[in-house]
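Just one protein chain is left out here, and the rest sit where they should.
Per-chain residue numbering starts at 1, and chain names A, B, C and D are given in the order in which the chains are listed.
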Amino acid sequence: MNYAFDFGWLADYWPVLLKGIGITVELTLVGGVLGVSLGIACAWARALGPAWLKPVVAAYVEMIRNTPFLIQLFFVFFGLPALGLRMGELQAANLAMVINLGAYGCEIIRAGIQATPKGQFEAGASLGMSRIQTFWYVVLIPALQRIWPALSSQIVIVMLGSAAVSQIAAEDLTFAANFIQSRTFRAFETYFAATLIYLALAIVLRQLLRGLGWTIFPKRAAR
Amino acid sequence: MSLIEITEVKKRFGDNEVLKGINIDVEPGEVIAIIGKSGSGKSTLLRCINGLETIDEGSISVAGAQLLPDELHLKALRLKVGMIFQGFNLFPHLTAGRNVMLSQMVVRKTPKAEAEAMAKKMLERVGLGHKFDAYPDQLSGGQQQRVAIARALAMQPIALLCDEITSALDPELVNEVLAVVKELASEGMTLLMVTHEMRFARDVCSRVVFMHQGRVHEIGPPGEVFANPKTAELKQFLGVVH
Amino acid sequence: MSLIEITEVKKRFGDNEVLKGINIDVEPGEVIAIIGKSGSGKSTLLRCINGLETIDEGSISVAGAQLLPDELHLKALRLKVGMIFQGFNLFPHLTAGRNVMLSQMVVRKTPKAEAEAMAKKMLERVGLGHKFDAYPDQLSGGQQQRVAIARALAMQPIALLCDEITSALDPELVNEVLAVVKELASEGMTLLMVTHEMRFARDVCSRVVFMHQGRVHEIGPPGEVFANPKTAELKQFLGVVH
Amino acid sequence: MNDFTTWDILRNLLLAARWTVLLSLVSFVGGSLAGLALLFARIGKGRLGPAFAKTYIELFQGTPLLMQLFLAFFGLGLFGIDVPAWLAAGLALILWTAAFLAEIWRGCVESVAKGQWEASSSLGMGYLQQMRWVILPQALRVAVPPTVGFSVQVVKGTALTSIIGFVELSKAGTMVTNATFEPFTVYGFVALIYFCLCWPLSKSSQILERKLNVAHRNH
Partner (left out) sequence: AIQPAHADALATIEAGKLIRIAVPQDFPPFGSVGADMAPKGYDVDVAKLIADKLGVKLELVPVTSANRIPYLQTNKVDLVISSLGKNPEREKVIDFSVAYAPFFNGVFGPADIAVKDAKDLSGKTIGVTRGAVEDLELTKIAPADASIKRYEDNNGTISSFLSGQVDVIATGNVVAAAILARNPPKKPEIKFLIKNSPCFIGLNKNEPALLAKVDAIITEAKKGGALDAISEKWLGTKLPADL
């Protein structure tokens, strides 16, 4: 090996890296919370919603799931201003992530809803609840519990995928890595450090989601 | 006027006519057992009365009000008629107490404290006061079914429909559920129940309805129906179930 | 020497001692019914005999060979003792015929033609020769259970363990499965079966084992056990199941 | 500066899309084989296999594919191991795909009812025989839709190979935009081509799923 690793620069660029971590975390949090919410709404629409809404949501889901995130991001950031909708790179990044996770979350959550035994809907109905009430109070939580592991994985994937936002100058962790290496030309050390940080974030995020699952769902297996 | 009036009710699934003109009048306080072979339409009849299925012809009225298939009428109906299923259908993510409270709070907008008091009372009534905080999967089948009964009772229905509520239970647990039903009957609750427990039907019910191929084939007090089955079908049916 | 010797068998799940020292000797050709309340350890006992659970203490021997928990001994054991489950557990991706053929070909390396002939024969024996090419989901529960019996028989076991093989069936289908078992018994097959069908136990079995809280509480010929239950527990149990 | 016609743009993107297809195929075929091996390690008995597989999966699912590619190509180069770009790309994509497929398939194997294991044990089958004849055939049926569904992620994932010099669809898009300064035309086409590649996969996955659900209801 003819390359001497040198992590000394890390001290100088630590603030850049920290800021990058902060933004990646923020993007993941906002994207996760709003994206899952959007996913729930879309899953409801696709599984139980009015007939006219189903194809609309289906088209949205297919569009998003079959095109790269980066291009969605470009259209939000560079394209929407043409329609008079201008936002900063962070808002654009957040919006793109919400739209993206919303589509994936929709399909995952829908599977959970469709696995709900028919008897649960009927029990809700026979107690006088409306369809929406039955969905909200009876169906949703067990459905989420059923697909929680899949949803958690998707949120981690979205966190890792958020790297693309560096392309619209949002200063996330990948931006920080690229910025540092463009100044120092120490690509290996920078990317290696970034990889480790991503790994740590992914592990922590997964644990957090597991913990969240433990707190919102009662401790039993959903059937 | 009868409490529940079922008049010439017909129900088709596609080409399959499952109910071929049903007529039953249920008086307040009556306890009616519905028996019959698998596929004879027993569940479908109960589901029609509760509005879970729409009927194709005929009419059903409960306490004088016609059953109409829009959300508002259905809701009103379901506040009058409770239903309990073979599969219990408890909400798995809620404790027993919450299961009983939920519909009161959501449908009737009962304040929480009141709903909780009612839930306590109803769980006591089915002998499960101490299981208020247990989740369904921590309860035996019989206990789950009793929670389902408490849940229906908490809505203070004027009649209760029970679809084979003991047949998913182990023999030992059947009795604890039937005991609860028996008590309800003795307190004057109007009950329509599909059941395979002939002994229970004989002891507790005021009338027995034998359904066969979508029709009420025989109907009468249990003494008569069990002792003197008039049709060959009923004779055979009673033979099979021993 | 007995065919199956169960000596002081103990089995724990964590802190829960489920079998607390079981002793039963089964002679060749005996038909033994195991009865008892839910949770008394009936299934666990059968599973231990078949090596699906390892035992903590005591010993089990089948046809003189000790049951040891390594793959080789287990395989040898399972060729001698067949087991049939409440849930049928047919392989859903294979036809009835293939279900019966598979283990012969894979475990015994029987040539295909021979395995097929055997499968035909065994399906005939349970009255399902014509269903050779049907998939499990095209069969009724009773038919599925009979295929499961044929599958076990095709391995030519010297004894058969049956765990509540009729309790997932509708009443009408129970009889067709019991008829098959009765015939096996009359042909001299050694049978250990957990069952809730008291009438069947009385008519067909040579001995009845009543289990209670992980122990053999009473054991004897059905005439004795059913007519003169000695312990309060058995009396109560028989009362409950009527 | 702009000597591209619209046709030039589309033509160049389509030519580059061949790489996208090729890389996807390689990662998918290779990833399936590696994923199968990993699956056996993950669900096998013993301690070492599952522990290794778990760590592997955590590692590859927990880091960005971009970084994996970078380290596979340049990182190894740093140690004097000169891996050609196609090998590094193939290897990294295969290893990454394997991690996800193994995890998807594990779920499918675990969805096979416990009774199937018990029934086959009680018929005297050994572990491998059970897997081969009873468990995998059933798991496979359940596995097809999510596996096909994941292939969409693989197709999109190949875009990241541009970091080690591949000019596939996305990279070609960037290059052409930088020559033409017509991002909307170019990225519009890029999105369209991706959609044409991915949508049939998503759709067939959904159709398969529906078929399977119908089949399941009969059980």
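Just a few scattered comments:
One rule holds for everything that comes next: contacts are C-beta pairs under 8 Å (C-beta built on N, C-alpha and C of every residue); 3 or more make two chains touch, one makes a residue touch a chain.
Fair warning: this is a prediction, and the values are worked out from it, not measured in the lab.
Shown chains touched by the missing chain in the whole complex: A, D. The hidden chain makes contact, of the residues A:V56, A:A169 or A:A200, with A:A169.
Among A:T24, A:N100, A:S152 or A:Q181, only A:Q181 touches the chain left out of the display. Note that of A:A82, A:I132, A:L196 or A:L212, the residue touching the chain absent from this view is A:A82. The chain not shown here touches chain A at positions 2-4, 6, 9, 74, 77-79, 81-82, 86, 88-89, 166-169, 175, 178-179, 181-188. One chain is missing from the display, and on chain D it is touched by residues 1-5, 8, 12, 15, 70, 74, 77-78, 80, 82, 162-165, 167, 172, 174-179, 181, 183.
Convention: only the chains that are shown with their structure count from here on.
With centres defined as mean CA coordinates, chain D is found 52 Å away from chain B.
If you average the Cα atoms of chain B and of chain C, the two centres end up 37 Å apart. Shared contact sites, meaning residues of chain B that touch two or more other chains, are absent.
Counting only residues that touch two or more partner chains, chain A has none.
Under the contact rule defined at the top, the touching pairs of chains are A-B, A-D, B-C, C-D. Partner chain C is touched in their complex by these residues of chain B: 38, 170-172, 175, 196, 199, 240-241.
The touching residues of chain B, when paired with chain A in their complex, are 50-52, 71, 74-75, 78-79, 82-83, 85, 87, 89-95, 102-103, 106-108, 135, 137-138, 148, 151-152, 155.
Taken together, the chain A residues at the contact with chain B in this complex read 117, 119-120, 122-130, 133, 137-138, 141-142, 145, 217-218, 220-223.
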